[in-house]
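Note that this complex is displayed minus one protein chain, with the remaining chains in position.
== chain A ==
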Amino acid sequence: MNDSLNLENIKKELEEKLRKVSSEQDLLNIQIEYFGKKGILRQLFSKVLEVPVEQRKDLGEKINNLKKEAERVTSERRAKITGVEAVENTDLYDSLPGRKPEIGHIHIISQAINEIVDIFKPLGFTRVRYPEVEWEYYAFEALNMPLTHPARDEWETFFINAAPDKKYGRMVVTPHTSSGQVREMLKGNLPIRMLNISRCGRRQIDISHVPSFYQFEGLVVDKEISTTHLKGVLDYFASNFFGEDRKTRLRPYHFRFTEPSFEVDIDCGICHGKGCKLCKEGWLELGGAGMVHPNVLKAGGIDSKEYTGFAFGWGVERTYMMKSGTKIDDIRYLFGNDLRFLEQF
């Protein structure tokens, strides 16, 4: 019997027509064509009487199914064109939650970077970009760390298998954003208020270290810059980034490229410097900072008799994780790209 074949064709034709429809008027025309008084489906029903009695029931059922299918696809198309759902129960419809558009996620590192940039911008800092694969010279020598110096051990540096440059030494994955300091100075524009945020690499991997990570580096070079200015800028950052009532504290440390050098602490958000279970004596370590060493200024072509400066360079991820509320306990998640992790930010 070829009726079933016809029925299939009718459905296909309808779908094809619906697909091409783009206006409500066109849709209405199709509805009349199929579901109207003289419509295709009505005509089909009238054919039921033309077949032998024993087949009538079966055919009737098939046409009924087709009609239901046809109604379904048509109302679907209508919903798409008009934006109104085909519902009968309006109470239910009105009580539905909204259907959200599919929105993705900007990575937490990008969010952290933007937050940092926004804080330093009003102070006149401008973000710059320097090479991530860099010469050893800019990563160490220019920063007052000669080739044989033990201080270099502190940076677990990745070396690249490439011919060394006569002047600039070996090629490395820059282990810190400080490699941008002398490059910035060599641009020759003074004063300097630089914010260098960049991808770095070190040869370590554990709960608090990953081989790729981001640092943000502030560098200020100007006349009459003193430690109190560094302190002021750090306090400004701390109160904007961590919370209005938070303060920083400087402790002695040593870096070859700053003199004096500091370790920067922030008072614990829980006990505010009194000491509690979560912190060390009321303070948490943020990172390193210092007054730019005269040898670094010299490498950057700047007269240290006339100019002084300060610098700080900290891990973006680490700093962001110290912000209360983030609660990320393993830094490796940040580069793990598990979508169940990423969707939380």
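For this structure, a couple of remarks:
The definition used in the following text is that contacts are C-beta pairs under 8 Å (C-beta built on N, C-alpha and C of every residue); 3 or more make two chains touch, one makes a residue touch a chain; residues count from 1.
By our rule, contacts and distances are computed from a predicted model.
UniProt lists the omitted chain of the complex under the protein name "phenylalanine--tRNA ligase" (options: "Glycerol-3-phosphate ABC transporter permease", "phenylalanine--tRNA ligase", "Chemotaxis protein CheC" or "Inner-membrane translocator"). Of the listed positions A:6, A:82, A:226 or A:326, the one in contact with the omitted chain in the full complex is A:226. One of A:27, A:59, A:109 or A:142 touches the chain omitted from the figure, and that residue is A:109.
On the side of chain A, touch with the chain left out of the figure occurs at residues 16, 19-20, 22, 101-107, 109-110, 114, 117, 123-124, 126-129, 131-135, 148, 150-151, 153-154, 158-163, 165, 171, 173, 189-193, 199, 201, 203-205, 210-212, 220, 222-229, 231-236, 249-254, 256, 259-263, 281, 291, 293-294, 308, 334-335, 337-340, 342-343.
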